[in-house]
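See below for the structure under consideration.
Excluded from the complex is one protein chain; the other protein chains are retained at their positions.
Each chain carries a letter (A and B) given by its place in the written order, and its residues are counted from 1.
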Amino acid sequence: MAEYENLLEIKNLSFSFKTYGGTVKAVRDVSFDLRKGEILGIVGESGCGKSVTAQCIMRLNPEPPGFFESGEILYKGQNVLQMSKPELKQLRSKEIGFIFQDPMTSLNPTMRVGKQIEEVFTGHKDISKVEIHEKALNIMKLVGISDAEKRFRQYPHELSGGMKQRIMIAMALVSEPSMIICDEPTTSLDVTIEAQILDLLLELREKLGTSIIMITHDLGVIAKLCDRVVVMYGGKVMEHGTVDEIFYDTAHPYTNALMNSIAGLDTDKNTVLKPIPGTPPDLFAPPHGCPFAARCDYAMKVCQTYPPEFTDLSQEHSTACWLQHEWAPKVDLHMHNRQRKETV
Amino acid sequence: MENLTKDLFTVVGKNVEKMDSISRPTLSFWKDAWRRLKKNRWAFLGLCILVVFALLAIFAPIFSQYTYTAMDTSAVNATPSRAHWLGADSAGRDLWVRIWMGARVSLSIGLIAAVINACVGAVMGGLCGYYGGKLDMIMMRIVEILYGIPNLIVVILVMLVLGRGMTTMIVALCITGWIGTCRFVRGEVYRLKEQDYVLAAKVLGVSDFTIVVRHIIPNIMGMIVTNLCMAIPGAIFQEAFLSYIGLGIQPPMCSWGILAKEGIANLRVAPHQVLIPAFFICVTMLALNLLGDGLRDAVDPKLRGTE
Partner (left out) sequence: MAKYILKRALAAIVTLFVLITVVFFLVRLIPGDPFNDPKLTDTVRENLYEYYGFDKPLVVQYGIYMNNLLHGDLGPSTRYMNRTVNDMIFESFPYSADLGIRALVFAVSFGLVLGILAALNRGKKLDVVCVLVAILGTSIPDFIMGAILQYVFGVKWGLLPVAQYKGIEYTILPAAALGFYTLASVSKLMRSSMLEVVSQDYIKTAKAKGLSQGRITFRHQIRNAIMPVITVLGPTVASVLTGTFVVESIFAIPGMGKYYVDSVNNSDYSMILGMTIFYGAFLILCNLIVDIAYGLVDPRIRIGKK
């Protein structure tokens, strides 16, 4: 395949599920791209469509009831949505690795873990059994599994949570894919293990040059790991930019609210964490305007009826918010934060 | 975008009403279960069949010109006709009346045995699961041994010891019948009492009794009812089986099992004598199975609030 600067390009992707109650518009008009060797974070609350988006890339969502309404996903210039079954198989087994959220339930309980790693090569004709075994053992060592020979023959229930997640990562990496997608890989692990796993991912990027899409609701993970960030809400992209731009030049009230709702190590003990009141919109009938309008402190009349367009703030940074419009009142989100902190 | 006007850009802030627009009308557990059961056409059909059969079992014998023991020599082995709606048996007894008299016995044995088993099992299982400890240890050893003994063998022996009859049959069916419910309720209670909301209630100083009544029973009631519904066919099966091997109800009383047995003896001469009781047994089983399946789906907490 030719060299592409953008390994993955998602353009105006919309994906919905047909259910008895109606159509759930899980992903609406989402666009972003992933470059070679970078780590892209996708952040948002539960149910904002981030997992569905990620699974669309590998066509893992059950279709039906799911279906693509519009858009395209270009992987190395090839449209994933038009791939034939063998091409899709190739894409899944060789090109992209996927690490799931819950290692406890994502491994087959009745199959030895080594076998599950080797299974990735099923149907690859250009590789011998011995080589496969060799590769599986090597990758297990690489992801930090000591005593790989012994672990190879164990069953998932004999391993700890962190070990299982390492197996999942090994499984995603064993065919040396160009990119891996991590769907909240550390949510179900405890904090020390989480740190180990994140370090491991960074290390692997250094060693193998793999591009990573990191899906999480944890801004700490984003800050530690990612080069660029996509903020999603209600099935839409709210804001995207480099990590620094998102953290220090926040342009969308949702991103801002998200950051005010978490505590970091440097958070002053007098700071009151601000939860975002309300719940995300019902995706059975998403609002016409900005999905965040109902919960937004700065919502204007226009937000409720017209969907905001993207405004570019820098080369990387752009946001979908009416506050960027020339007629909108000028609001300094950071100023507000500071004022709020002082009044407490 | 042309129709944007400046006044659209006034800040109105968050919309408190729409903020939680996701919330749907709340339904109590049983209302929701009932709603879903009604939506499930097959389960509802099952319920209707059972109601009709129950009414017929009560009233049909009263309003018939025949009694279930009266023999009409001119109607021996008669096929269905205007005089005998479902024909008559080898002694010339009217099958329509006998079917509904049999239904009284079969249905009430099934229902009573299943209810007793469910109650005993639930109480035993609940006690073991909630209090655990020594009581649980001893009970579980006993249950394990009883569970290993084939149910039917116990039932047959008890019937032999106690003699034939409806009461003894119910006793026999209940001696080991509660064990299944007991095991399952114990497991559920064991699981539930570890749940965070029960723990939270405990920390708040809620009494054991209230915890059981408010937190544990509502969570397993649905499953117990479903189990009960599924246990009735089993009990009716066993009644029919016992009657078939000659350990059932004392003649001239009849049950569906006895009718089938008498019919099978007469298969070559008058096949309708098997086919008719067979039809009623099967339809009843079918109705109970459909209702049971529907109930299971209706009370499944995972499916709550869905269509």
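Everything that follows uses one rule, which is that a contact is a pair of C-beta atoms (placed from the backbone, for glycine too) under 8 Å apart; a residue touches a chain by one contact, two chains touch by 3 or more.
Please read these numbers as outputs of a predicted model, since none were measured by experiment.
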### Summary
Of the chains on display, those the missing one touches are A, B
### Query
Per the definition of touch given earlier, which of A:58, A:148 or A:238 contacts the omitted chain?
A:58
### Task
State which residues belonging to chain B touch the missing partner chain.
144-145, 148-153, 156-158, 160-161, 163, 233, 237, 240-241, 244-247, 260-261, 263-264, 267-268, 271, 274-275, 277-278, 281-283, 285-286, 289-290
### Task
Just the residue numbers, please: which parts of chain A touch the chain that's not shown?
58, 60, 88-94, 97-98, 100, 102, 105-111, 119-120, 122-123, 155, 157-158, 168, 171
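Please note the rule applied: only the chains that are shown with their structure count from here on.
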### Task
Within their complex, state which residues of chain B touch chain A.
1, 4, 6-15, 18-23, 306-307
### Footprint of chain B on chain A - complex, ascending
20-21, 277-282, 287, 293-302, 304-306, 309, 322, 325, 327-329
